[in-house]
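One protein chain omitted, others in place.
Let's look at chain A:
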């Protein structure tokens, strides 16, 4: 067996383990929390009272206008100096959640705003309240248009979690760094790590494709026509 293959096989288990225990949970949790935050932020910006609109805009402005790595450093290394001490994983989780929240709020806001006014009016005309119209008529339609851009956010997130290595989370990329430190084989090990990220995002792409097809079927449109 060639040396490089042997090396890859030897390091596969620790890399996959780090991915399974840290990268995947970090991704799933921060996407779930971030999407919820993004949804609330979008509603605040679209329908909230003026002070809330201002708060939501400020939040999105800060997060989108500053580097993710810097945000993570502020949370993990910066906050302790004002007495807020977080473990690495929760610090990263907060950072990624805030990040996903800001980006997804823009997507959610755009897709909700893109639903024609007539759909709201049709809902009101059959007696629905604002909340019922939102939940039963607007969101299901908005969800369909939101799938591709939100999938992009999700796939970016998988890759961005490698930044958590910089705030000491022992995730996939940090595991790779540790293996490199003992084997002195950066090319092989980092390529292997890259391949694992590639596999993860490819799985997500396939899931996205399936979801889009299913949503398209449930309105009598072919995926191409949707």
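Note that contacts are C-beta pairs under 8 Å (C-beta built on N, C-alpha and C of every residue); 3 or more make two chains touch, one makes a residue touch a chain; residues count from 1.
We take it that contacts and distances are computed from a predicted model.
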By UniProt, of "Cell division topological specificity factor", "Acyl-CoA dehydrogenase", "Ferrous iron transport protein A" or "Amino acid ABC transporter ATP-binding protein", the chain left out is "Amino acid ABC transporter ATP-binding protein"
Contact with the hidden chain, among A:114, A:202 or A:219, goes to A:219
Given A:137, A:153 or A:174, the correct residue touching the omitted chain is A:137
Those residues of chain A that touch the unshown chain are 116, 118-119, 121-129, 132, 136-137, 140-141, 144, 218-221
